[in-house]
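What you see is the complex with one protein chain gone and the rest in place.
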Amino acid sequence: MLRIFKRSLNSGKGIWSNFSNRSETLKVQNIKPHAATYHSPLLIDDAFKSAYEILQQESEKIYQRAQTVEKDDLKDKLLSQAESKNPEVLYNIQNGNDLDITQPVYRNHLKKQWENYDLMILMQRLEQFKVIPDTLPTIQPTVDVKVKFPHITNGEFNRWIVPGEFLPSFLTKQPPTIKLQQFDNYKNESKLFSIVLINPDEPNLETNSFKTTLNFGVSNLSLSLTDDSLDVTKYLKYENGSEEFSMFKSYEPILPEVNAGDYQRACLFVFEQPEKINVDQINAEDFDIRSFVNNYNLSPVGGTMWRQKYDRSVNDVRSEYGLSKGRVFHRVRKPFPLI
Amino acid sequence: MFKQFVRFKSISNTNASTQKVVNQLSALSASRKQPKLIKLSAQDLIKHQTIQNAWKLYSDKLARENRKMLKEQYESIYNAMEELKQFPELFEAAKDDVKAPFPLEMRIPTDFPPNQPWIYNYEK
């Protein structure tokens, strides 16, 4: 059975068995054999062979049409369409094999997958926790932003975080790994990004209100489709001096104080830069994200958020960072009502 | 031999006509109508999807051709009528629409037509 699948796929002279112009990643990987007790439907192989030929001929036509097209997005669409019915590609997609993001068909599949679940979750949480009007007026994500704290390698937090969830302070004490999955970068070019992590829920006692603090800020980060994340190796390179990006605010974890609100929102935004920028004169204690975006002509392309509150690991992290003991807020009763 | 232990013998108090209705109800029940979900292996699922994709491509192509042919037929009817406008008598004759329905003798073609395909001395 296994042999028939492979033989019928790679024996012909059609476009789908020719890998001189096509990537090797479009080949089928790790085919699982049937269970011993499994019986295939009758005559499925004969029907499959003729179906394969029909689809292959159609794909060849689409490839020819794609050669005449000049526009990048249209060409990408056609190249994706030409491979979308290829059984090898379908097998790789449906069976959890590693997908090569540089191939249009896989990229379009991943984009659709992102739009059908992760993007909806993200936008639901940004709206639900009022992140969007409180920080930026709105956001239209085109980049999938995933965050993970890699210094904890076992346990429940060894995964990409879900937007909106509560994270403990011992987890967020080290800078995160941030993965930016671009979908409309058709030629795998390097693009410049800047990333900020802000906390809009820091109490401001003078005004009896809240202020925004900047907890992490990176600019001129050059990323492409394959080189897509800000991870430990890049942090190390930055510390060595072989700079790849500039950090205008080094990472400082969000450490909520006792009774400072129900929770504090950690909002991470990713901006695409038109050119290299030089960020200076940043007031990290009272940060205004809207003027920051306007001053440096940035366009928000993605983001994520999580929530934090005072927990038992806060004091340890404070002492690690050499910070003073946090404030404790009490309710002060006054003879007259506040409102 | 293994002998099945029967605690109660099921006694049916139903008479024949009631039993008939019970049988009718069981023939209607959903569990009989709903076939089991076919569990295809990963490979066979891809093969099935490929066959479906090819069939879809083929039937789309067929439908497109049919639509194109119908359009051409329509245009030729239109052009013929436009040409007929030069001959008013013929044009009026062609414009008359016939109210009669299709004849009942028109049959849907079958793979196995009757032994006597045409009745020559047919009388209505």
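Quick notes
All chains are identified by letter, namely A and B, in their written order; residue positions are counted from 1 within each chain.
Rule of thumb we're sticking to: a contact is a pair of C-beta atoms (placed from the backbone, for glycine too) under 8 Å apart; a residue touches a chain by one contact, two chains touch by 3 or more.
What we mean here is this: contacts and distances are computed from a predicted model.
Matching "Arsenical pump-driving ATPase", "54S ribosomal protein L7, mitochondrial", "NOL1/NOP2/Sun domain family member 4" or "NADH-ubiquinone oxidoreductase chain 4L" against the UniProt entry of the left-out chain gives the name "54S ribosomal protein L7, mitochondrial".
Checked against the hidden chain, the listed residues A:I31, A:I132 or A:L323 yield one contact partner: A:I132. Touching the chain that is not shown, out of A:S20, A:Q67, A:N154 or A:S209: A:S209 (per the contact rule at the top). Residue-level contact of chain B with the missing chain is found at 20-21, 24-25, 27-28, 30, 33, 37-38, 40, 45, 48-49, 52, 55, 66-67, 69-71, 73-74, 77-78, 81, 94-95, 97-99, 101-102, 104, 106-111. Interface residues of chain A facing the missing partner chain: 116-117, 119-121, 123-124, 126-127, 132-133, 137-141, 203-205, 208-210, 261-262, 338-339.
As a working rule, only the chains that are shown with their structure count from here on.
Here chain A touches chain B in the complex through residues 1-2, 5, 31-32, 34-35, 38, 40-41, 44-45, 47-48, 50-52, 54-55, 58, 85, 87, 90-91, 94-95, going by the rule given at the top. Per the touch definition, chain B reaches chain A in the complex via residues 38, 40-51, 53-55, 57-58.
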